[in-house]
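As you look at this complex, bear in mind that one protein chain is not there, while each of the others sits in place.
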Amino acid sequence: MIDRTIRLDRSWSWRSFFFQWEWLLVLIFIAINILNSFLSPYYLDVDTFVSMPMTFLDKAFIVLPMTMVIILGNIDISVGSTVALSAVVMAVSFNAGLPMPLALVLCLVVGSVCGLINGLLMTRFRELSSVIVTLSTMIIYRGIAYIILENQASGKFPTWYSTLGWGSVGGIPIMVIAFAVCAVVFGLLLHRTSFGRRIYAMGSNLTASRYSGVKTGSIIIIVSVLTGLMAGVTALFLSSRMGSTRPNVAQGYELDVIAMVVLGGVSTAGGKGRIGGPLLAIFIIGFLNYGLGLVNIQAQDLLIVVGLLLIVSVLVLNVGFLDRKKRPVSPTRGEKEIQEEDL
Amino acid sequence: MKRAATFSENFRELGLLVFIVILCAAFQIRNHNFLTLSNIRDLLADTAILGILSVGMMMVLLTAGIDLSIGATLALAGMVSALTVFAIPTISPALSLLEGIAIGVAAGALIGLLISRFNVLPIIATLGFMNILRGITYVVSGGAWVSSYQMSDGFKSLASGTVLGVRGLVLIAVVIFVIFAYFINHTRTGRQIYAVGSNAAAADISGIPRRRIILLVYVIMGALAGLAGVLWVAKFASAQGDTATGYELSVIAATVLGGVSISGGSGKVSGLILGTILLGILNNALPLINVSPFWQQAIQGVVILAAVLTNVIVKRNNQRIALRRRAI
Partner (left out) sequence: MREDLLKESTDVADRILELNHITKTFPGVTALDDVHFDLIQGEIHALIGENGAGKSTLIKVITGVYEPDSGQILLEGKPVRFHGPADSQRAGIAAIYQHVTCYPDLSVTENIFIGHEKVHPLTRKIDWRDLRQRAAELLERLDADFGPRTIMGNLSVAQQQIVEIAKALSTNARIIIMDEPTAPLTNRESEDLYRITESLRDKGASIIFISHRMEDMYRLATRVTVYRDARYVGTWPLAGKKREELIMAMVGREITQFFPKRSVTIGEEILSVRNLSRTGYFKDVSFSVHKGEILAITGLIGAGRTEVCEAIYGVTHPDSGEIALDGKPIQVTGPADSIRHGIGYLPEDRLRQGLVLQWELFRNVTLPTLGSFTTAGWLNTLREQAVTKELTEKLEVRASSVFDLAGTLSGGNQQKIIVAKLLAGTMKVIILDEPTKGVDVGAKTAIFRIMNDLAAQGYGIIMVSSEMPEVLGMSDRILVMKEGKVAAFLDTHTATQEQILSAAVPGSGAA
C-alpha cells in the first residue's frame, strides 16, 4: 500500500525563519537609532521616545488600510486629499455652529464617503485602474477643500481638542494608544479573518478568487471605505496637533504612506506582505526624519529621502526577494478582458 | 459603412472644436476682454508650455504609462538653468536650453529604466521621482528664489522674445508639435509606440523592442519637461522651489481631454491640440469671468474623471453592438 498520509506539520528551518524582510527592517531600525544617538546626545531619553512618535503617527493610521490596498494589487493616491477635505469640513462645520463632538464624527463620515466613492468608481467601472480613479479623486477632493476654505485657515477649536493630539493617558500619548488599537485591529483583520484571506487571494489571483466565490466588488468597497475612514482619523489628529486646518494640509501624505507600506515589504504586485513590515517601516521613516531634523535638514530635503526609500524598496523587492516568476507588470489587455465578464 | 466609421472616429475632435467655439463665445459675452489681442497672446504663451508638456505626456500615456514627476523635473531644470545664468550671465540662451533638456533627459532616463528594465510600476516610479527631484530642487536652490534681476536679458528673451511678431515660446511649441506629429504618425518607431500600448503581448511576439520604446517615451518626456522648465522660469522671470507643483495634473487633464486613452494605444495629435487649447482657455478665461481660482482644481479633476468615464461607456457600448452582430 502506498502511504497516502498527508502531513500536517510544516517544514521549518533557521534559514527560512531569518531570511525574511521584517528582520532586515529590524536591523535598519536599530541602525537608525544608533545613528540618531550619535547625532544628538539627548536622543536616548524616555521623553524623546514618548513625544517623537506623535510627529509622524498621524499619517501612520492610513498605512494600515493602505497595506490592504497594495496587497490587493491596487493603489490609492487620494488619501492626502481625503485628509484635507475631512479636516476642512470638520473645521468649517464646527465654526458654523455644529457641536464639536458631532464635527468629529462628521470628519470621519466625510473620510469614509470619500473612500466609498473611490470604491464605487472602481467596482462600477472595472476597466479603470485604481491609478486613474484615485488620481481623479485626489484632485477633486482637494479641489472641494479649496472651494470651501479657499486660502484661509479655520480653527478656533475648543481647548480640549488639542489634548487629542498632544495629551497622554498614564504617560502614554493618546495617539500612540489609538494607533496601537487600530494596528491590532487591522492586523487581526488581515491575518486572522476570512476577510483578510480573501484580500490576499485577490492580490494573488483575481480570476481564481472570483471563480472561488470571493465577492471581489464588496471587498474593494470595504477596503476603500476603511482607507477613507483612517484618513478621517488622521485628519482628527492632525488638526488637533496643528490647532487649525487649511486646504493644503497633508500634502504629500500619499507618498509617505505608500513608501511606508512598500518599505514594509509589501509588493506592489499584490498578494504578499504582512502587517509587521509596514509597522516597522513607519517607525523607521519616522525616526529617520526625526534624526535628520536634528541636524537641521529641512522638510523639503526629506522629500528626497522618502522618495529614494520608496524606489529602492521597490527595486530590492522586485529584484531580490520576490519569486522570479512573479515580477509585477502592468495589466495586459487579456487580463482587462476578464474583468469585463461581470458587467 | 466606411463613411460612418470615419465620422465616429473624428466625432471627438469635432465635438471638442464645437465646444471650444461655444466656450469662447460664452466667455466673450461675459467679459469683452477675452478675445482681445493681448489676452490671446497671453493665452497662447501659457498654452505653449502646456502644449510642450502634453506632447510628452501623450507618448507616455500611449504606452499605458503615466508620469507624475514632470512638474518636479520642470522645476529642477528651470532652477538649475536659472542659477547657471545667475552665475554666468554671459551664457548663451541656447546653452541654457540645452542644460535644461539635459537634466530632463537624465531624470527621464532613470525613470524609464526603472519602469522598463526593473518592472517598477509607472505610478510608483514617477511618484518617487516627483519627490526626489523636488527635494533636489530645494537643495540646489538653498531654499532661495532666483528672481528677475538675477537673470540675463538674453535668458528672459527665450520666453518674451518675438520672431515676426510671434512669441518665441509659441514658435517653439508649434515646432515641437509639428515634429511630434510627423514622428508619431509617419515613422516606424512612432507607430510602435501605439502598438506597445495597444497590445503589449502582441508587440513582444512581433519583435517590437518594447522595453526600448518604453525607455524612449520617458526620456522624451523628461527632455520636454526640461525644456519647458527653462522656458517657464524665463517666462515668469522667477525660479522657485515650488515651481509648477501639481502642474502634471493639468497636463494629464489636457491629454485626457484630447482623447488620449489612459489605458494606452489610442490618441490623435489633432485631439491633443484641441484638448490643450481647451484647457488653456479654461485656465485663462475662468479668472476673467470671476470664477475663483479655487474652483480650478476641482474642475480639472472633474474634467479628467468625466473624460475617462466617457471613454469607458463608449467602449462598452461598442462591445454590446459587436456581440449583437454575432447573431447566435
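In order of appearance the chains are A and B, and numbering begins at 1 in each one.
Rule of thumb we're sticking to: a contact is a pair of C-beta atoms (placed from the backbone, for glycine too) under 8 Å apart; a residue touches a chain by one contact, two chains touch by 3 or more.
Note that the coordinates shown come from a computational prediction; the quantities given were computed from them, not determined experimentally.
Partners of the chain left out, restricted to shown chains and counted across the full complex, are A, B. Interface note: of B:69, B:119, B:240 or B:261, the residue touching the hidden chain in the full complex is B:261.
Contact with the undisplayed chain is limited, among A:52, A:72, A:103 or A:214, to A:214. Across B:31, B:199, B:238 or B:270, the single residue that touches the chain missing here is B:199.
With the whole complex as reference, residues 1-2, 5-6, 9, 182, 186-188, 191-192, 194-195, 197-199, 201-202, 205-208, 261, 265-266, 318, 322-328 of subunit B touch the missing chain. For subunit A, the residues touching the absent chain in the complete assembly are 4-11, 192-194, 196-198, 201, 204-205, 207-215, 271, 323, 326, 333, 341-342.
Throughout what follows, only the chains that are shown with their structure count from here on.
Once the centre of each chain is set as its mean CA position, subunit A and subunit B turn out to be 30 Å apart. Contact residues on subunit B toward subunit A in their complex (touch as defined above): 64-66, 114, 118-125, 127-132, 134-136, 138-139, 143, 198-201, 241, 249, 252, 262-263, 292, 294-302, 304-305, 308-309, 312, 315-316, 319.
The part of subunit A that touches subunit B in the complex is made up of residues 75, 77, 125, 127-129, 131-132, 135-144, 146-147, 150-151, 247, 252, 254-255, 258-259, 262, 268, 298, 300-308, 310-311, 314-315, 318-319, 327-330, 332-334, 336, 340, 343.
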